[in-house]
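A single protein chain has been omitted; all remaining protein chains appear in their positions.
After this line comes chain A, so read on.
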Amino acid sequence: MGGTQKKKFERGSATNYITRNRARKKLQLSLPDFRRLCILKGIYPHEPKHKKKVNKGSTAPRTFYLLKDIRFLLHEPIVAKFREYKIFVRKLRKAYGKTEWSAVERLKENKPTYKLDHIIKERYPSFIDALRDIDDALCMCFLFSTFARTGKCHVQTIQLCRRLTVEWMNYVIASRSLRKVFVSIKGMYYQAEVMGQLITWLVPYQFSHDHPTDVDYRVMATFTELYTTLLGFVNFRLYHSLNLVYPPKVTGEKRDVLSVQKLAALSASLARVVSTAEEDDAQLDAFPTEEKVEAREKEQMQLETQKKIFEGLKFFLNREVPRESLAFVIRSFGGEVSWDRSVCIGSTYEATDETITHQIVDRPNVDKSYINRYYIQPQWVYDCVNAKVLLPVEDYFVGVTLPPHLSPFVEEKDGDYVPPEKLKIMALQRGEKPGDDDDDEEEENDDDDDDEEDEEENEDDEDEAEEKNLKEMEKQKSQGKSLQVKVTPGKMKMENPVRLEQEEKAEEKRLAIMMMKKKEKYLYDKIMFGKKRKIREANKLAAKRKAFDDTEKAKKKKTKN
């Protein structure tokens, strides 16, 4: 045979991948350092399509990286910093061991550090790329800002996260970008629209923190390191796009510890770089009217009204409600909010203020009540935001069983089951006032039932009477007798034009169906079957819901009696 034989695993996919340990040795880093580097640079392990080929015949589960990625990592200047840090640790430990305290001081002063700015610039070359990835960053920063400052993870990181999250929230308030809120058992989900991008993030509850033990803190801390840098730069750009001063300042005050805390309270307004009186009301250019443009203008108008649902309303938060979340949401839609002075710095007015329109309470009963304000539970705020319209306050009074808090992130398609609460809300959005309230319904239901029963009985009677008549008439005809039919003045049937149209359309449809070819009819039947199935399922769910409601009503009746 001529030429050398081809050996296995020497070309192709086997040479494109490299195992984790090999990569680590190539870079001459320890495993935690290697992980940190991969996370910072955005190098992720890959699962090869043909594992056996890459793994040289064995099927042992190994972590594979692309060889080109690892080669790219070799050029990273941060790798040198990692090595420097390793040496620094070694020297520090020696100095501690020899109790050379002056050396320890000197080493600590010259601790090697690294910056991640060039990595951010490399991974996100444009601002929109950074905005697309900001969800993750926000979640991490919000999460870390709720950690306790015990020293397990760097306290500086926690402080930085807190600062960045406060800046972000202030930006959202200033730009009125908040769109959806969902209060779940895990935490609170928010969605905002920033520069055309929909950004969703999750904020954990402030209380109850038992840290799970099976989470790798170093990995999370590394992610947070990267994300804090990213979020900082994004904040800078966003603030500058609104002509606000960055780092943010309260209007008319110097930037000191007190004013920073006021910013964190989310009740202060931000200082601007240049007084922008002209730019506030930017008018849309007048293009020749087309249908699309009109629709878009209409949407724009709608959006503008939606952004201001709480404008003019004054809220007061009781001590037991989640202050930060509610303040954030209320202020994002133009409302004014304040709280008790003992809770937090930055409260603008007291509980005794007469002009307060709504007070948010979460206790079973309220002691002192003012006449001209509503005492409502916090879910009203969230539901209004999701519904984009002010809902009736009566359902959310103190002590009332609240309607369920629906998720705004669910998009119902045609034929899907829509819960009745959502239907009510949609009716409200369209501007129709709901005819009967729940309470009225409950009271009237008993009467309705009785009425229905009566009606049914009446109908049955009528039917029976008609049947009887018809039978008699037939009998008479068969007997050849002339019927005792009288000619009575005819009643004019009012022809409903709408109904006529509908009937015509239905007829046309039926004709078209009749004229279809066999194959096409077969397809059509299949489609209709699928649609009908959906409707059937929705009906089933509705029936279930009705059954549940009935049981609930029965229970209520029992408790009443």
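Of note:
To be clear about the criterion, contacts are C-beta pairs under 8 Å (C-beta built on N, C-alpha and C of every residue); 3 or more make two chains touch, one makes a residue touch a chain; residues count from 1.
Everything below uses one rule, namely that contacts and distances are computed from a predicted model.
For the omitted chain of this complex, the UniProt record lists the protein as "Ribosome biogenesis protein NOP53", which is one of "pyruvate dehydrogenase (acetyl-transferring)", "Mannose-1-phosphate guanylyltransferase", "RNA-binding protein pno1" or "Ribosome biogenesis protein NOP53". In the complete assembly, the contact with the undisplayed chain comes from A:235, out of A:55, A:170, A:235 or A:332. Considering the full assembly, A:44 is the residue among A:9, A:44, A:101 or A:522 that touches the omitted chain.
Within the set A:370, A:397 or A:417, the residue that contacts the chain not displayed is A:417. One chain is missing from the display, and on chain A it is touched by residues 35, 39, 42-47, 61-63, 66, 68-69, 72, 75, 109, 111-118, 120-123, 126-127, 130, 133, 135-136, 139-140, 143, 154, 156-157, 159-160, 163, 182-187, 189, 200-202, 204-205, 207-216, 219-220, 223, 225, 228-229, 232-233, 235-237, 240, 246, 320-322, 362-363, 377-379, 402, 404-407, 409-410, 417, 419, 421, 541, 544-545, 548.
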